[in-house]
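Here the structure is laid out as structure tokens; the discussion comes afterwards.
A single protein chain has been removed from this complex, and every other one stays in its place.
== chain A ==
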Amino acid sequence: MKETLQDHAALSDIFNQDEPRVNWHDETLWFVRTKRDRAVNTIPEWELLRETASQIKHNVLSNLSSYLEQFEANAIANGVQVHWAADAKEHNEIVHSILKKHAVNRMVKSKSMLTEECHLNDYLAENGIEVVDTDLGERIVQLADEPPSHIVLPCIHKKKEEIGDLFHIHLGTAAGEADPQVLTEAARQDLRSAFLTRRAALTGVNFAVAETGEIVVCTNEGNADMGVHLADVHIASMGIEKLIPERKHLGFFLRLLTRSATGQPITTYSSHFKKPRPGQEMHIVLVDNGRSRQLGREDFRNSLKCIRCGACMNTCPVYRRSGGHSYQYAISGPIGSILAPNLDMKKHADLPFASTLCGSCSNVCPVKIDIHDQLYKWRQVLVKEGHVSPVKAAGMRGMAWMFSFPAFFNIAGKSGRWFMKYFPFMVNNKLNPWYKEREMPAPPKESFREWYAKREKNKK
């Protein structure tokens, strides 16, 4: 993956240069959000499900060390080999050592945002191991040498014609062929031969049950199962926060997950892997990589409740109009913006500011994470820690100063309105970042304060 030094705003600027394309991106994601709404509205107990899931996850966070030990013991009893990775590097080394042990140099992988977070593919490529991503969207971005731009819809930023061009080069489809049906069939044939020939398969994990030691993987395509059931070795990589206490709790999370993600009542496959197939080896890698640190941050620990549905992205007005790549982190959008600064405050200091704080993300979150509150709190932490540009920090101090003096705030508002009325070019110009992509509104004749003062006076 290419590293850039540009921040979210600069990358969004580039994304916004093609206006019809931005509108298309915006509308496509909003369409997914409306599908979510339709699915949710058929469930009268939806709010009870959200609240219960949130409380279950809270219990998990409050008892995580015991659940981890319980899960490990049960998984081992099921014949699974359990590994622990403190960080991304250790995770990658563990995966590599398992593959080396089996002399495997080609592997299939189903969707796993954790392996994106750990840059596993790059690491394995450096060590001579070829990874084929088998989720169609992930395969497409892999062929394009790009990271996924969305955790559920990895190539949502791509037009079918661009995918057709990629497939023409890599899979030999006809030039100019852009029919999704035809392209999907080509990928099916190509990946089927990969499934049949690879001896190792890596999957992500949606839920891990402490009580039974089993893991659950959700897909629509069936790619996780095709990979695992034809392979001699199954490696499942999971963040330590994926645990849930009991099997019956899956009922709550599976009802919430896909309705929130795509508006489907459930994914086509919810696969429960408990024991390896006879003759097969199954490994589970439990990864911390900053999660225990986030657990210790009282204001931000709720972010670990996330079940990766992507609803906060689909609804976010900033994500929809800036695209996933502008976030420069494996998990983009609002949830990514509260997870990323935990890993590297300096590198991701721009992300909590990539929000209007409208709160729509928190409203759709199936496990009730206070996402927009956390974005607001991260801003304060980042300014305090000195990770915000001096210009922005000075601006914020200036604003804070002005808001603390009502009289000055009054004068500033009045003079602003006066300038907008008589010298509109002072605000309607390219130097004003608020003028970008929008017209400035006509200034009101009076402010709310002035109107209110007048009204109070007239009452008497």
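Here is the rule we go by: a residue touches a chain if its C-beta (ideal position, glycine included) is under 8 Å from a C-beta of that chain, and two chains touch if they have at least 3 such contacts; residues count from 1.
In this text, contacts and distances are computed from a predicted model.
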Protein name (UniProt record) of the chain left out of view, among "ATP-binding cassette domain-containing protein", "Lactate utilization protein C", "Ion-translocating oxidoreductase complex subunit C" or "Succinate--CoA ligase [ADP-forming] subunit alpha": "Lactate utilization protein C"
Omitted-chain contact residue, chosen from A:Y123, A:F207, A:F273 or A:W378: A:F273
Selected from A:E90, A:E130, A:E146 or A:D165 as touching the chain missing from the view: A:E90
Candidate in contact with the missing chain, chosen from A:L11, A:L295 or A:L375: A:L295
Residue touching the undisplayed chain, where the options are A:D18, A:D37, A:E69 or A:E126: A:E69
Which residue of A:A75, A:I140, A:A236 or A:A340 touches the chain not shown here: A:I140
Candidate in contact with the missing chain, chosen from A:K101, A:K160, A:K436 or A:R449: A:K160
Touching residues (missing chain, whole complex) on chain A: 28, 31-32, 45, 48-49, 51-52, 55-56, 58-59, 61-65, 68-69, 84-86, 90, 134-137, 140, 153-156, 159-160, 163, 180-181, 183-185, 188, 191-192, 195-196, 212, 220-223, 225-226, 228-230, 240, 245, 247-248, 250-252, 254-255, 262, 264-277, 286, 288, 292-293, 295-296, 298, 301
